[in-house]
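One protein chain is absent from this view; the other protein chains keep their places.
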Amino acid sequence: MNAAFLATLSLELLPAQLRDMVTGWLPEPWRWLVNSILAIAVILASFGLLFAYLTLAERKILGRVQNRPGPNRTGYFGLLQPFADGVKALTKEDIVPRGADHLLHFLAPVALLAFSIMTFAVLPFGRNLVAVELDAGVLYFFAAGAATELAVFMAGWASHNKYSLLAAMRALAQLISYELPLLLSFVPVIMIAGSLSTQEIVHRQSGWMFGFVPQWHVLTPWGFAGFAIFMTAALAESNRSPFDLPEAESELIAGHLTEYSGFKYALFFMAEYFGMCALCGMAVTLFLGGWQAPLPFLEFIPSYVWFATKMLTLLLGFIWVRCTFPRLRIDQLTRFAWKFLVPLALINLGTTAFWSLTSGWTGGLQIARWLVAIALVVIPFQLIGRKLSAGLGPRTYRYA
Amino acid sequence: MNLSVQYLWLIPALPLLAAGIGALTPRSGKAIAAGATIGAMGLAFVLSCGALVTALKDPAAHLVANFTWFELGHSAVRLGWLLDPLTALMCVMVTFVGLLIFIFSTGYMHEDANFTRFFCFLSLFAAAMLGILIANSLLLLFISWELVGLASYLLIGFWFHKPAAAAAAKKAFITTRIGDLGFLLGMLWLSDATGSLLFYDAGKGVLETSALTALVTQTTVGGLAVSTAIGLLLFCGAAGKSGQFPLHVWLPDAMEGPTPVSALIHAATMVAAGVFLIARVYPLMSADQAIATAPLHALSVVAAIGAITALLGAVIAVAQNDIKRILAFSTVSQLGYMMLALGVGSWVAAIFHLLTHAFFKALLFLAAGSVIHAAHHEQDIRQLGGLKGPLKVTFATFAIGMMALAGVPFVFSGFWSKEAILHAAHGWNVSHLPFYAGLVAVVLTAFYMTRLVAEAFFGQARSPASEHAHESPAVMTVPLVLLAICAVLLGFLGTPYWPWLQHTLDPKFHSEPGGGGLMVTSIVLVALGIGSGWAVYGRRLRAKASAPDPIEAKVPDLFAALAARLGFDELYAATVGRLNTFLADAADVFDRYIWDGAVRLLAGLGQFTGNVTRETDENLVNGGFDATSEQLKSTAKTYSRAQTGDTHGYLMLVALGFVLLVLAVMLGGTR
Amino acid sequence: MSLSPLQLCLLFSSALFCVGLIGALSRSNTILVLLGIELMLNAANINFIAFWRFGPAPAAGTGVVFVLFSIAVAAAEAAVGLALVIAVYRHQKNIRLQEANRLKG
Partner (left out) sequence: MTLAFLAIAFVTVAAAAVAMALRNLIHSALLLVFNWAGIAAFYLWAGAEFVAFSQLMVYVGAVSMVVLFAVLLTQRSPQSFREQPDSISRVIGALLVGGAVLGVLFGAVLSSRLAPSAATATPTISVKELGSLLMGPHAAALLIVGVILTVTLIGAVIIASTDHAESGKDES
């Protein structure tokens, strides 16, 4: 290591420089392969670790919310708990029901995890940190994500269990319902950014309004509405509470997970958290300015730190939602998607069209543009919401 | 303020609009319906005053506004408005009296469930009546005339749940329809003879010289001038509407309607329409006067009918006990007077009496309504009595109306207008019989009105209803007071000493001075009538309701005959009704046996033919077709085996076809 | 014999087409028949891409656009077809294609 190299070393470029250092030792024909392997390894390692501590964080937070300490026996503050869980999962007996479809029963968790991990390929973790730079990156992300429900179906069907099959059906219904608002909610972003490439979308959100307000998509009326729809649909896509119908413990005794134990169960768990992370990362990329700093004077902090911060914030939001909302019924779930989210997403599309057509307006017209856009988002929300919730007064339970 | 003749249509249009509003208002919207109706009527009144101002600028002129309604080939049907002092005065009278009656009705009908419907009908009636007045075309007049008939039917039958009211409405409608048939025929004849139905049309109208000359010179059966025949036909309509003998029977029965209806329709306006019609077509009616040799003058018939009606109504009224029925027969009698005046050649006197009569008769009816309202719908004067005390305002106004009707001299309007008629009748050089009939009617009128007042208001209360009577609210008494003032003052418009009204209506009118002796005679007769009435009924007041009438006690047969209205209804039932039944029976027999037989014969013939054809069809034609279609069906069945319904098979055939096609292309050579 | 890439692609698509055809012809389950037809459609799409990729004017992009439309229509066809299958199932309680022959002559 020479001095010149050390001089060019900066926090921002550190990952890329480290990678170049490693690949520099290898002959040219192998470099691309090693590059890819390195990227995969880094992603797996860092998100594996993140998964471990995310479970811990979730259990801790849930405990706190429910007025109990949560795991606190293994290590300080229970810090070693994830590893203890991992050892337990690995040493448990792997049970496969006799009537099960062995191949699919085995393939399901593998495919689920594989597809979940595949989605990380196009996420821009930092200014120069993206595993695959794809022209149609966003499309790739959702194409890979769509396959995860298929794995859930496989798991539910292969288990040869009524409850699991029901869970499989529910998973399909839920996917079909929520795929649509999920896709529609980010179409406005693509309309404005004019690109399907994740890096390009992040770059489009750079710059400052009035010198300090970031030009993130979430800070526009349509962007905010799109973000809200996206996060709701993402909750459903990742089968998180309050949309965790396929695994609903109280109704379907954990649904497609019923017949899984040991390491396969852990894989399912892992895949769920990976999917959650990926969707949050996508939300950050699409709406929250990706790896960009929120204020100009904070730009000295490396971009990947910002990305991680935003993503963790959203993940904490998911956990918070999980411990506060009750689970929906299946008909409520689909009705919510078809009658509320889809129309809103379509109206949001129109709002975005208006926004993009009026980009030349300045001065007073600029204010009018904002007002009209806000009205276009808020009024339908109010109207549709009123119409849907008509007659659904607050319920009272006599014996509860 | 002026109202141009072009905008004359606004006067009927406003009440029509109000009627529409009333029809659309729900039952609870009483204030809306009443407000719209009264507001429209008030506006129409203001407009009528404007029209009057315009008309008075040149009383001799007939202002017209004509337009084409529709065209049929080369002929066009034209309608129009007409504005002259007659129209204007009548409009003012109708709108003013109507307005007061509407206001009165808000109090009288307050509790009725169908309040809005009532006001809708009232407004419709007012619109139609005003339409009659402003029409410059006999056709338009006829349309409005029939609308008036309809409104009258609806209003008489307003309480249709009462069988008597429903029957009365039907009777009124049918009886007036008989007269209207004459009207319609006359109108068609007139249209055929002159080619126009417009009254005034720049020299081409039917009431203008050229048309009149033509009508008078032509003659028809019996040597009658065409104008006489047409005039008599039109008079049929007028007689029906104005309740003249022999079509008077419906008018007393029409009292089954609510009292404001009686006041408005059967005293002030609708029944006056007949008089108005004759006055309007007066040039036509009087055209045949030019031919001294004519076998019959139209006006003579009018005078005769009028005299008979005046006498008849007055006589029957003497023996009636229902307060409204007495007034109804008095109306018949007074209308007879007007017709008499028309007949003897003084149409201005007729209109003068029409105007004064409208006010005091409306007053009398409304006051009677107030009595009925106060006495909880008790109408029999034998059951009333002693109302002078509790109903002070009503009594005072009723007394004024009674004196105006009776013709108490000098102060009251009735005296002057009746005097004008008697004067004209006296001057008629054809016959003096109508004059004497008028004189007798004067005595009788005074007599029966005195009887009515004495029975109803003096003495003691003879039933619980009249014991608990109390004065009506201001909304009903104020119109009474206003009408009473008019009933007094209106007479001074046409006194012999200042005949303003006569000059206004007929610029050629010139009063003949003198006639003082005649006036003295009529004063004496009035005094005689009132005095005798008071002598019979006032001095020994009735003690209880069931006591017999003093006259009844003396001459029971005559009184019974009068009370039964001289049996006109029975007469009609025995003659017209029986004839009608007989004709209906005859038609039924004819229909059932002759026509039906013919039809059955034809049908049997048709059936026979059909049977023959069917046999041919089934055996000859069908047989051939059946064989053909069987053949076709079996062929089709054979072919349809190819349609196996097996999708795989189809798909396979498609694939094989594809293979063959490609092979053909490949092997068939390269072009 | 050396085959050009285009010919290889066409052979590939032909093979896929025939697999789909044989499936559609031989199976009696309507869903499988539909899937076979879906396969044939995909084979056609492969041809479009192949001719775009190895054709004379790849810059025009017509083949790609055509495939996009084709995919959209194929998705529509699948949706309607499977809806029909469900409707048929509701009527005759099975989905064997040879029994859905009520319209035969």
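When the chains are written out, they are named A, B and C in that same order, and each has its own residue count from 1.
Note that in this section a residue touches a chain if its C-beta (ideal position, glycine included) is under 8 Å from a C-beta of that chain, and two chains touch if they have at least 3 such contacts.
Everything numeric here is computed off the predicted structure, so don't read it as measured data.
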{"item": "Among shown chains, those touching the left-out chain", "value": "A, B, C"}
{"item": "Sites on chain C contacted by the missing partner chain, in the whole complex", "value": "4-12, 14-23, 25-29, 31-32, 35-36, 38-39, 42, 45-46, 49-50, 52-56, 58-59, 61, 64-65, 67-69, 71-76, 78-80, 82-87, 89-90, 93-96"}
{"item": "On chain B, residues whose C-beta touches the chain left out of the figure", "value": "648, 652, 655-656, 658-659, 662-663, 666"}
{"item": "In chain A, positions touching the absent partner", "value": "99, 101, 104, 134-136, 139-140, 142-144, 146-147, 149-150, 153-154, 157, 160, 162, 165, 168-169, 172-173, 175-176, 179, 194-197"}
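Here is the rule we go by: only the chains that are shown with their structure count from here on.
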{"item": "Rounded Å distance, chain A centre to chain C centre (Cα mean)", "value": "34"}
{"item": "Chain A and chain B: spacing of chain centres that average the CA atoms, whole Å", "value": "87"}
{"item": "Of chain C, residues touching chain B in the complex", "value": "21, 24-26, 28, 33, 97-98, 100-105"}
{"item": "Chain C-touching residues of chain B, taken from the complex the two chains share", "value": "639-648, 651-652, 655"}
